[in-house]
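Partial view: only certain chains, each at its native spot in the assembly.
Letters are used for the chains, namely A, B and C, taken in the order the chains are written, and counting of residues starts over at 1 for each.
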Amino acid sequence: HYEYSERIYIGQPAGTPVVQIHSMRETESEWPHFYLCWRASRPPLYASWFHMNETTGLLSLTKTLEWNDFATVGFKMCSILRPDCHMWPSVSITVTLENATLPPCGQMKPERLCFPLREVAPHITENRLAGALHQLRRLSLSDVSVPFAVNNATSELMVTGPVDREEREVYHMQIICTVDTGDTEHKLFLPMHVNIYDEDDSAPYIPFSDTENVVVEFSRMQGTVFGNVLVYDRDTTPVYPKHLIQNKLLGTIVTNDTWVKDTFTVAHSFREEKAIFGNVRGTVHEFKLILNKNLSVSEKRSFQIDYLVKDTTYTGPNGTVMLHFNVTVLPVPIHFTNVTYFFTVSRRASTYAQVGQVCVDNCLKFEGIEVEYQLVPLDRNASADLQSCYAAVVVTQSLRAASGRLYLNDSDVLQRPECQELQFTLVAQEQQQQLQAKTLLVIVFEGEASKPVDSRILSCAEKKGRAECETYQGLGTATGLCQWRQGSEKGISVNYSTCSPDLRTCPDRFCDAVERKDRTICPQDCARVPIIGGHETGSMYGIKAGHGTCYCVPDRCFCEPEDIKVAICNDVC
Amino acid sequence: LSLAGPSALSAAEPHKPVDCVRAGDMCSQSPQCSSRYRVMRQCLVGRDRNMLANRECQEALEVLQDSPLFHCRCKRGMKKELQCLQSYWTIHKGLADDDEFYEASPYEPVDSLRLASIISGMHTSTTRSSPQCQDSSRTCNPCLDATKACNLNDVCKRQRSLYISYCNKGSGHPSSEPCSRNRCHKHLRQFFDRIQNEYGYGLLFCSCRDAACAERRRQTIVPQCSYEDKSKPNCLRLRSDCREEQLCRSRLADFHTNCRVSPEYISSCPNENYQACLASYAGLIGTVVTPNYVDSSPSDFIISPWCSCHGSGNQEAECERFLLDFRNNTCLRNAIQAFGHGTDRPKPATVPPTTSVKPEPEMTANATTKEKMLRAENYPCAFPTCSLEYGDKCSLMCEVSEDPPEVLTIPMTRGQSSSLTDH
Amino acid sequence: AQKGPKHCSLRKIELTVTNLGLGYVSDETIFFTYCSGRCRESRSNYDLALERILSRKKRRCCRPTSYSDILFLGNNFKYQTIYNLTADKCGCL
């Protein structure tokens, strides 16, 4: 979109040339014809003042401009569009009608004489014929090593032959204009930048390896990304407007193995880069292998995926490249390799106390593999009484990994002397293929049971100070007593003071599978109630940071410094 | 071809325009006008160049050009502003090319004196010239003063809390739904439309001496939700999305009209009108092209929409030009600095800190005096007619070379000299 | 008065209408229900801030959130009503 602009003055006579339009030819046989078209459907008042020479493209005045011409037209800018006008390439010409006569030559600034109003930055397309692209006022350009020249007779800036954008995108030149006004000679230097338009004349190529080795093992979830093959293209790839995307690369998986086609796809993205293409804009294309669905743990295969990439808008030779993904899918055994579990539980522990974590081999690396755990009493023919001891401990699924969490489900069992040791078979079962693994799990109760102080065990988080906290048998306590965490920082801090059932897991800013069974176990991680006082909430819930001491009652939590000596409120305010 | 007076886009119209809602009503009362208006609406629905070229559309356009709808304008924050803008663009969308770089603003030029009095009233009140800033011993933070002024004003406080509550969702918020950019934008627009300019401008254009103040200024629009995104779209795509939607198209046209760098004015702003530029900038907040400070540098700030010119292909120059209208806009910069220092209306004598750099090409010149019989002053010298009409009395000779000049001078005849450089 | 749980809750006293001391004379016995107890656990940010700023405990009050009327036959054998006399529900307001 190129703009011409010029000023005209009152008193300029008919025939005065105003603007010289240039049009570059696509082919030898082409000759441009120039027409004026108006933005609005009906030519404005001043249409008749201008004449466009159909062959030379020179716009000139057809009448001498008088003062009332200025008054009648006023400042309005109207734009008229003739029906066929926009069918052809068009440029806009803005002629500024000055409310003054032409200043004498000596009073005119040399710059005004030499150069048009606007910064000069013409754009030409690469690989095209030589021709005039810009009117430098009575300018001459002697031959320079750049592919440009000035036709001294016509003062037209010419390009002397096809230019290659991939070699150079812009030519920074300088116009030197010598103005001889009689008694002084002015020499003026003006930078001129000619930009080169791109067309898809470069084939895609592979800068490094066309092959990527991919191993699929623990990450078997749909959407998992593997590998990355780069394809370069020295042409630009405009992202806008969408329908005009040039230099688009399309790819297809070349295989007739339907399993491969169903299971994998290749994702393509591209970005513009300059440095790696010799400071000229080019495009880096990335091709990644993506799992289309969850892979079963028993899948075991090796194969090669060929991916044909074609530059859809490049017409020259070798417009395609072939990429290869050497894929190895390893099976994932569900196994406990020489592992037996042994846990001790204090008889003073309370319900929901966390006992420990169980995990098949590599379970923490699993993605897209679901494993459930079960505890099966070893001694099936034990007496009913003994069988009831086994109800004390339960296993639940972790939320963030394929592991299991053991917790105390019934603290009353701890009171019963006959319940000493629990021996289980721990069964891990993979959910898709139902593969199983087993091992021994032993839990020993130790220490003396503590007499239940209060039938209703409340949350440790209700306690506001160390003394009352460390003497309280709250929900989920492994040792039977709540644990106090003393904060030290001023202001709102992640290390706020608080009373916790088990400082190993609460607060740790994650509402885990056991804590989620009852939100009063660790409201600091799991509370969804209003939090009063200076605090920062967790990403989903709970207290990420708090001011002073944070404690919670059933319907809200508080964070406030301990220094407020709060008198117990009597009945009357 | 378009013929423009000296100050092309923003000059006052010869006759006072009616607003486009009234113009639409007047048109609907005239059978001739209303039928053409309906045809025009159909023409634009197709939005296809040929549709606009068909006879019926052209004929409708011709009739509508003589109707009040052609000269009508809208007012920012007026009742039925959207309806007004719709009527305006129904005509003017038909006239404009798709890729017109600058579009005329649909809004009436804001009477700068009225706006100035609003803002100057503020100089004396709590914002920029507050005592805290004169007393150098205390840290001066005009943006904090502006926040205080807003917090202590009931309407401003309520509206500010409202947009923050919508824009700050999702960041550690209990309900933790993700921030909805549309709702955030809507309430940001509501904030700047409903509260007095002195409060809004105070928060947006406060002048800073340190990074803390500048970061508070940058955070005014809650950029995490209203401005930033995972990736930066291409600026021409952003402009195209904006022009698809009437309010954004209007506010962008208004910004281009009132903040366009105009070298013929000392302040670089059209008609030396800082306030109109500030108002247009504020008008863009809450649209697709929401601009913001790009970092917390206090004084040499850079303002930009959230976009880049990556992937512009052959339209890189146009894309850069759109971006530079924000990032390198001396009118906008001067207007903001003037607001910050309480000198919003530049007296012609006061040359603003930065004179415009565009489009005046940096020219270097040297002149040598030569004995010449001709007195040039009394000869009118029309360029390029000069050579054609007056023969050689005013001869001009220029050469092109690549800078930095590795100058190679070729001996020429008198009056002609040429030098050649390449890099 | 009933020695009950600390937190703000409904309490009740058994007495005759006459013993209400409002001047009505009736030997009918009623339950007079009222609200009493601690409001500490129902403080809000407002209360916290108030405590910090004014260092005065303008704590929430344990007050009825709904009332009931009492209708009785006075010793003068006329039926009468005392409106909003007893508390139905309590809250820390």
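In the analysis below, contacts are C-beta pairs under 8 Å (C-beta built on N, C-alpha and C of every residue); 3 or more make two chains touch, one makes a residue touch a chain.
Keep in mind that this is a model prediction, so the values were computed, not measured.
Look past the single copies shown: the full structure has A x1, B x1, C x2.
Please note the rule applied: only the chains that are shown with their structure count from here on.
If the chains shown are joined wherever they touch, the resulting network is a simple chain of contacts running from one end to the other without closing. With centres computed as the average of Cα coordinates, no chain lies farther from subunit B than C. Centres computed as Cα averages put subunit A at a distance of 29 Å from subunit B.
In terms of their C-alpha centroids, the spacing between subunit A and subunit C amounts to 60 Å. Listing the residues of subunit A that touch subunit C in their complex gives 530, 532-533, 553, 555-556, 558, 560, 564, 566-569, 571, 573. Contact residues of subunit C toward subunit A in the complex are 6, 36-45, 48, 51-52, 57-62. Contact residues of subunit A toward subunit B in the complex are 1, 9, 12-13, 16-17, 20, 36-42, 44, 46, 50, 59, 73-79, 81, 83-84, 86-87, 92-99, 101-108, 110-115, 117-121, 123, 135-146, 148, 150, 155, 157, 171-192, 195, 197-198, 236-241, 246, 271-272, 281, 528, 531, 536-541, 544.
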